[in-house]
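Missing here is one protein chain; the remaining ones are kept as they sit in the complex.
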Amino acid sequence: MTGILIVLAFTVVIAVLLYYSRGEVPEQEKLVDIIDSLLPQTQCGQCGYPGCKPYADAIVHNHADINQCPPGGRNTIRQLADLLGGEIKPLNPAHGKAGPKRVAFIDEDICIGCVKCIKACPVDAIVGAPEQMHTVITLECTGCELCVAPCPVDCISMLVFVQGGRRVKLGPAMRTSS
Amino acid sequence: MMTRNETVIISSPHLHAVTSINHVMTRVIYALIPGILLSAWFFGSGVLIQSLLAVLFALCAEALMLYLREKPLRLFLFDGSAVVTALLFALCLSPYTPVWVNFTGICFAIIVAKHLYGGIGYNMFNPAMAGYVFVLLCFPVNMTTWPLPAGITDQQATLLQILSIIFTGPSSLENFDSLSGATTLGWTKSQLSGMFMITEIRNSPLFGSFAGKGTEWIAVAWLCGGIWLLIQRIIKWEMPVFFIGTVFLISLLFYWYDSSIYLSPVLTLFTGGIMLATFFIITDPVTASATPRGRIIYVIGIGLLTYIIRTWSAYPDGVAFAVLLMNAVVPLVDNYTRPRVFGEIKHG
Partner (left out) sequence: MNRELYPFPGGLQIPPHKELSNAKTSLITPLPDSIILPLQQHIGTPAVPLVKTGDKVLKGQIIARADGYVSVPVHASTSGKIIDIGNYTVPDPLGLKAPCIVIEPDGDDVWFEIKPTHDYASIDPKDLQDVIREAGIVGLGGAGFPAHVKLREGTESAVDTLIINAVECEPFISCDDRLIREKPGYIVNGTRMIRHAIQAKYCVIALEADMPEAYAALKELIDDDIDLIQLPVKYPQGGERQLIKVLTGMEVPSGGLPIHMGIVMHNAATAAAAYRAVIRGEPLISRYVTVSGEVNDPRNLQVLLGTPVKHCADQCGYEDKEGQAIILGGPMMGMYVNNMHMPVIKTTNCVLVTSTYNKSPEMPCIRCGQCVDVCPEKLLPQQLFWHAHAKNYDRLREYHLFDCIECGCCSFVCPSNIRLVQYYRKAKRQITQDEQTRSGADHARERFIARNARLAREEQTQNNELLAGSDIGELDKQAFIQAAVERTRAKRAQLGKQENSDDDQE
């Protein structure tokens, strides 16, 4: 009898301590923001939603899976799994493959200045005017590839973004994912 | 010009102290030896047989699990941790424990408590204590019948008798009852429930000069081994000191309150498994708290629980239960006792 009481008392003490040591469970709206902050913000739509925030919203409200973000790759999936307490899953191949960060490059000799890519760019990283040559601001480019399809003359290619220390240089495109 | 083509990256520091898990475990084993020999002196060669069997079973179980888990056998089998577990487990057993009880306990300790949790370093519960509690709950009778210590009776079991008890069970021996008896703590417990006073109980031949007959000297042996470990810096002084301090204080408190039904502090400390636990069980780093303050809370917790279980539960000794209960709390304690970092300013 005494034994049971002792164990019971012990359990209660531990339960109280555990209760106070648990992390804050964020509200849903806050959670959307937190998830959004973990996403790479390429706004590429490869996840099937029109941007990172809508995907974050879908994860919270529509139970979208956490493995639909190719630009984020394993790292994002891991962080989402940690946050939401789920399993780490491999990237869903239906949404694309993970690879090194790439940036768009406009071949200025071919560009006809149709502004279609400027309209497609979600982060205004392409500058130019109608019938003027366009150029990608490399540092602003998120590598979403949304500008590639609209180009009527196929002058946009995605190049691997090499970041070594402070220097940023462009290497040849590598389509194979690592 | 010399070229080294291998592109190994070796990270600093490049120096390493002369230490390894094996080094630590070997020292723990050395520290146990005087106590084991003294136990064998008082309780017969059964102690040694139990120890040998336990070590044998432990190494087999360890090898099996390492093989199943595809771990490097040579590296892990001889790290000494299985031997330490086996010895500590065997020292908790009565020298008359049948071989299958020993086997079950070791298997539980090594397979369940150690390897199913991830092997050395990952086990949450002290394997030796988990194994001991497991067999204590499964085979309570075998666990509580101890030989009478030398000096009480002239009738000592012969080696043959001991072997027959161990391998075929106590029922195989006709005069088993005359060879066995209760432990000092068990006797005290049953006498107290029979409304006897401590002073009367104290007159039993089971008591020696300051604690249990025989066991008091074994406890002293543990103490010496422990002090040697302290000098060798294998264990940290805080843990034994705070543990003994806790048990001493709480027993002193109750002893002052009513010395007729509560044991004196010295008696409390030198009977049962407290001394063994102080230096060899609660100091197991794997299952103890990892922060300096956490370790102190951990051992104080064990001290309190041990006394509570000893005094008010059905079990004569409570160290094993206390250790396991506190093992379960360790992650929580660790989380609460993160120390202040150098240069960190604590707010609030």
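Per-chain residue numbering starts at 1, and chain names A and B are given in the order in which the chains are listed.
Operating definition for what follows: a contact is a pair of C-beta atoms (placed from the backbone, for glycine too) under 8 Å apart; a residue touches a chain by one contact, two chains touch by 3 or more.
These figures come from a predicted structure and were not determined experimentally.
Enquirer: Could you tell me which shown chains are touched by the chain that is not displayed?
Expert: Every shown chain touched by the left-out chain: A, B.
Enquirer: Among A:51, A:70 or A:128, which residue is in touch with the absent chain?
Expert: A:51
Enquirer: Which residue, B:79, B:216 or B:317, contacts the hidden chain when the whole complex is considered?
Expert: B:79
Enquirer: Considering the whole complex, not just the chains shown, which residues of chain B touch the missing one?
Expert: On the chain B side, contact with the omitted chain comes from 1-17, 19-21, 23-24, 72, 75-76, 79, 81, 118-122, 236, 285-286, 288, 290-292, 295, 334, 338-345.
Enquirer: Mind pulling the chain A residues that touch the left-out chain?
Expert: Touch set of chain A with respect to the missing chain: 36-37, 39-43, 51-53, 75, 78, 82, 122-125, 140, 142, 163.
Everything below uses one rule, namely that only the chains that are shown with their structure count from here on.
Enquirer: Can you check how far apart chain A and chain B are, centre to centre, with Cα atoms defining each centre and the answer in Å?
Expert: Computed from C-alpha means, the inter-chain centre distance equals 53 Å.
Enquirer: Along chain B, where are the residues that touch chain A in the complex?
Expert: Touch residues, chain B against chain A: 305, 308-309, 312-315, 325, 328-329, 332, 335-336.
Enquirer: Chain B touches which residues of chain A in the complex?
Expert: So the residues of chain A in touch with chain B come to 2-3, 6, 10, 14, 17-18, 21.
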